[in-house]
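The other protein chains are all here in position, but one chain of the complex has been omitted.
Going in written order, the chains are labelled A, B and C, and every chain counts its residues from 1.
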């Protein structure tokens, strides 16, 4: 976790205090269920909740000090609770194993993290949608291979991003379901020393599903799927970030990240306005993705479990969620405040002398009975002249003057093909598909 | 693609012939729709289908020869079709761009591949289920950290695998939906030169959904999610493979891969029966996973598309699906014919002199009023003696002879704790959860 | 391996025939050494070499057929050789284990592959160097963050690439040393049944170092380092490829991949010249990199070996070397024939109205006694005007008219700062560092 790429709400999920609070709730709810089943006295559960009702501070340092001796985190925590709750605390954790607490806690933390990320996606979708409608019909050149192709609108670019992040949201909802399970099944998952109803009770209280079959741990294919999903979302962030970086290039300059008055772009070159936020997002995407492979390597634990996954999760649990949360927030800000330059978009669109309309002419020739191969040849030879003139020549004029073309199409027919609105006839259709409105 | 890790049905999906067949169907269905819309003559569509009805051989070499000149695969294919269909073929591909064909074809191929993989998962699940019920109550030691923990049954191990692969199936179904879309939207996705109804028609005919908004290409977050899902499935394969490898270790030998009579395990050591299939699966899992990162790196194409994803997909499209198909088939065979040795399982279970029952004694002491810390101490000091004797001493006898323990529990109460059935009381519950029966 | 991304010389290394030829040489050289040591009759070695001198065809299909029965590749090969050599062949492979042959063969193949890759790098370096000197003083704008910064020369860009690939060559030479070892040490590496002098003899004959200590296999950290090095080289390829892609963008167009007359860029847009080779290289780089993680996962084999690495190497051995060989060849062609447009470079350089010289003015102001902060402020306020004018205004004229600036610098002093040669004074120094001339 790098502080400058962190936001408080997500970071708090991964702080020791939150973890211990969740541990307590798991233990106390389990004690309730055990009491209900007659395994432990009701007074034990009551003692726990009574103490909790005093809203006790979690003394992380004290728990750490105990762990330094016992070298076991859950025992350290239970010892610390017992110091405060007293004698009745000995009924806690009956028939449970450490992993029951640790894994169910991780499920709660990842669920909390998912909820923040889902809210982040909602905010991002909202920002994209607003800007998409704002620029629904702002013409701009579409590019394949970095080369001018045919006109699109800037709103269409954003509609694409919207659809992509909407898919990401659906995937994250599925991933959240995958990791939101509770396992309280004992040392090797047999419930030998604990009734499955304890698990069911705790699960219900914490908003989790029960884990149908656990070993000592919740199976790690769930977490692998979760982190893989974060990696896909990060890749979609990178895509939109790269788009902005391209648009802000000096020669393109169709859009820019918002530039606050006090900001200095370079210690040496005061005129520079650099797309540093989206470049940063590109790097952050690499980091979120880097969690995917270790999460997958965590799946093949030995037999009923080994603990190799634990250190990995101490890194990627916080890092991937905190970084993705930060990145989604940063991207939302970039889109929300993006400076968009429609005039420059139009200027770029026009600079190739009408080459972007070549496809329409090609079709018109074919429809006028010229063979596909000839049509292609007629258009290409004129297009090449325009290309080599760096936009100084006009494709429309050249085509009118081409005798082969003129034999098939009138000057008016040729002119009709050089018209932007033609390209945007289906924008409403696409927006309706994407935004469902 | 490595031939020895390939099966014919999956390989056929990726052969040139299948690709060209799908291309034809896309073009011909599109021509139908264009004819219906009055854009091209009905005779053009008819000419295509009439030729197709003759079940023409796909001359891959001829198409390759044309591509060697044009350096463009779709143009080469269209040229070849035109050579056979004649004049009417010029109406094909009206308003479409190559990617409309290529990406929709990839969607069909990945859907076909998904269907095979889903069938593979069904076969695997069936094999696991059968063996799980067969060994539902076969006792074996559960191990955490590779160390004996408490008893489980071999059926429970398989139930765990079943639940995991059932989750994998759900994930693959979702991933299949993600990639099964059709885009016929023209050069930059605006439908400038083609009516969206063409896309809808082709999608319906091919069993795909329409792509709500495409650029020139279908967005690659879909494919990233698909390959990430394959990576998760591969990791689950690795997990079960590693379990078998552990069980087959000389010192454990609780199960073995089936060993055919003619097979030689080693050129030097004729007694060896090596778990080579599951070791192989471990390696294949690494390969399937290796497709995940490139697939994610493919997402951030430049603007409306660049072609960097294409070479990646030429590798991972076939490799990841063919390898995973092979691996699932191999794993199914391993499970189906796995030699299971219940006697050896019991022998291993017993070898630690009853240490696996220590947790029950610990609980009994606590419930008899001994503090948690003292209970732990009493059990641990006796357990250590057994451990150091390498199983020669009996924990039950030592506990009976321990005055502190004897003060809290009678000999009979101690003996009651050394009982396997106690551990398996919830096996039915777990099976009901997993198999839903 | 994807045929279209393969070249014959590298592919041949990975064909069955080459593998069997290397196997034979290992076995025959080993038999020589065994004969020298008196372990086997000299006639046995002679029989092998006599047969080999007949230049026998390697009947891959026959060997495969035997393997289908024995399920063991080395035994199948030995059996096939024995069928041809006769009785004496039984002395082959004395005291050896299959891995002695397999791993030493892989070392030979990877060494052969390294030699081709080193030659590829030499060719690439030669092409880069030639173009670097050609454009040593061709001015072009340097860009950070995609934004114009200060002038560089196109030759400097290529000098950077040269230095990078020269480092790659050094790394590959080290990696080649890492994998070029011979192990003939028997079933668990103890030389129990074979004298270490056999290993030394075979190593010397094949141009390999001896493996100081092997288990059954050559340790896989060597191969991990090898594939990691290929991954770094691939990343450097990607960097230069991305540079070309950027330079070919419509708005930049400072360089272009060579465009052959017959080539069609797009089925729909005849004017398009797409940087498809470098886009392809970007994708291929992803694939070569994808071998790195599995190669690292291969290191932790169990005990004296398991065979999980084998399937991985059947993929990545050929795939990573063949793809990298192809990519280096393609990149060499791109650089060799790259169309470079110095006029366009100059036009782009000038388009920002002299903003690229702002740093020099800033320094001059500081040296004239203006505080750093004020200098920055004076330059920035004028630079911003130029920026907002899209290059219509001239920074030089604005600065002359700025009273604060004029108070510190004369008009002539300001003009002196707007001079390209100033920036290129150290080009010779840098070229001398890079090319050592």
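Convention: a residue touches a chain if its C-beta (ideal position, glycine included) is under 8 Å from a C-beta of that chain, and two chains touch if they have at least 3 such contacts.
This structure is a prediction, so every number in the text was calculated from the model and none was measured.
Taking the complete complex into account, C:145 is the one of C:129, C:145, C:272 or C:330 that touches the chain left out. Residue in contact with the omitted chain (choice from B:37, B:384, B:401 or B:425): B:384. Note on the undisplayed chain: of the listed residues A:157, A:245, A:357 or A:372, the one touching it is A:245.
Seen across the whole complex, the unshown chain contacts subunit A at 1-2, 4-5, 69-72, 74-75, 78, 93, 96-98, 186-187, 193, 245, 260, 262-264, 266-269, 274, 276, 279-280, 282-284, 286-287, 289-291, 293-294, 297-298, 302, 306-312, 314-316, 319. Along subunit B, the points of touch with the absent chain fall at residues 141, 143-150, 245-246, 248-253, 264, 266, 268-276, 279, 293, 297, 344, 348, 351-352, 355-356, 358-359, 362, 376, 379-380, 383-384, 386-387, 390. Seen across the whole complex, the unshown chain contacts subunit C at 82, 90, 94-95, 142-146, 149-152, 156, 159-160, 163-164, 167-168, 171, 174, 178, 186-193, 196, 210, 212-216, 219, 221-222, 224-225, 228-229, 231-232, 234-236, 238-239, 241-243, 246, 282, 285, 289, 292-293, 296-297, 299-307, 359-360, 363, 366, 371-372, 422-427, 429-430, 433-434.
In the analysis below, only the chains that are shown with their structure count from here on.
Mean C-alpha position of subunit A lies 24 Å from that of subunit B. In subunit A, 143-146, 149-150, 246, 293, 297, 359 are the positions where the chain touches two or more neighbouring chains simultaneously.
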